[in-house]
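And then chain A:
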Amino acid sequence: MSVFSPAAVIAAPQVFEVKTLASRAATALPGSLLESALYVLLAVVWIVALLALTGLALIYLERKIAGHFQCRLGPMRVGPHGIFQTVADTIKLLVKEDFVPDGADKVLHVVAPFLALTATILLLVILPLSPILQAADMNIGVVYVTAISGFGVMGILLGGWSSNNKWSMIGAMRAGAQIISYEISATLALLVVVLFAGTLRLSGIVQSQADGWWIWRAHGVGVVAFVIYVIASTAEINRTPFDIPEGESELAAGFHTEYSGIRFAFFFLAEFINMFLVAGFAATFFWGGWMPFHVGGLDGFNSVMDLVPAGAWFAAKTSALVFLVMWFRWTFPRLRVDQMMRLEWKILLPVGFVNLFAAALVVLYGLYFFPGT
Partner candidate 1 sequence: MALFDPKGARAETRQVAGKSVAVLLAPRLVRRGFLHDVFYGLKSLLTGMRVTLPYGLTTSRIVTRQYPENRGTLKMYERYRARLTFIRDGQGRHTCTGCRNCEKACPNGSIIIETAKGAVTGKNEVQRFIWRFDACTFCNLCVYTCPFDALEMKGDFEHAVFDRRLLVYNLNSYAGPHASLWDKVEDEEQRKTLATKISPYDGKVPLAGTSMAGCPARAHGEGGAS
Partner candidate 2 sequence: MEANELQEVVLAFASGAKVREKTDRPSLTVPAASLPDLLAKLKADERLSFDMLLDHTAVDWLERGVLELFYQLFSTRHGHTLTVSAEVPREEPVAPSVSGVHLIAEWQEREVYDMFGVLYEGHPDLRRLLLDDSWVGHPLRKDYRDDHMIERPK
């Protein structure tokens, strides 16, 4: 039963069947090894393309948006409105001398940026962009996300430590304390959604929002969890107001002071893709991911919403969140290192725990919207 007239034209809400590239490869395997290999290759190409393209796009966007916030134009020279600026910069970074400073721990110095980027790539694998565009899915998805995002700090710590530079060292130590602390709050916020969705599988979490996104279905708890997640994950990706490990005006670049050329580019790329990932996960957990805007029961309305492809929903939500994070950066000053820790341990963490407890009560008594469906 629908309230909207197009119901006659539009069929009942689409049922989203999730087919990840990995599962396709797995199903193809007994039949055709070639097909399976093709799917694996496709997944690899997809991840690399996603990495490169989002990287390029985000860096360009950040510059443009920063420019506009600051009454500037941003890049304007390379290509129309400077759209090839990032490409030009990438080429510059590629051909730049890639040096290891004197007295640095050579192996670790070289490995660190790869570690940082590896964590990012591992997270990209599981990010559900649409029902069909997800490289892999797993039943412990949330645990995986939490574990891997904590792994990224390794690269930063090693990079800072191996540089043989006191500024880098301070930056790395700050990063270690910061990322590990905020990991807790981010996880607590995600657990709220896990409670509601009843699954750790990311595609399952998205599908659990077919009747409405958790941010509003879960009453106030969802909003609080969302705010905590946004704050904590902004801190996790070292962006203003939590760019303490880099601290341009304090540490002169922090952990990547001594990096140049391609390895600096890796840190840089990892940082931007992390922003995309954080926005993507926030969208997935709280804004329904690729799930269109649905209201449980309003089938006609829901099917109108389904006309917009799932991937576009994801892109729109993620872009909005990316803009939010950039907006933070171009508005706020930076916190001090101990204030940042205080914010985590004295404000976010208690609020997060209380919120999780409240969420448990809400789930227990089925107080959220459309509990039956």
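How were these candidates chosen? In short, all candidates are chains of the complex that A comes from, given by their letters.
Operating definition for what follows: a contact is a pair of C-beta atoms (placed from the backbone, for glycine too) under 8 Å apart; a residue touches a chain by one contact, two chains touch by 3 or more; residues count from 1.
Since the structure is predicted, the reported quantities are computational estimates derived from the model, not experimental observations.
Undergrad: Which candidate touches chain A in this complex: 1 or 2?
TA: Spelled out: of the options 1 or 2, chain A touches 1.
Undergrad: Help me check something: in the complex, which residues belonging to chain A touch candidate 1?
TA: Residue list for chain A touching candidate 1: 65, 67-73, 76, 323, 326-328, 330-332, 347, 351.
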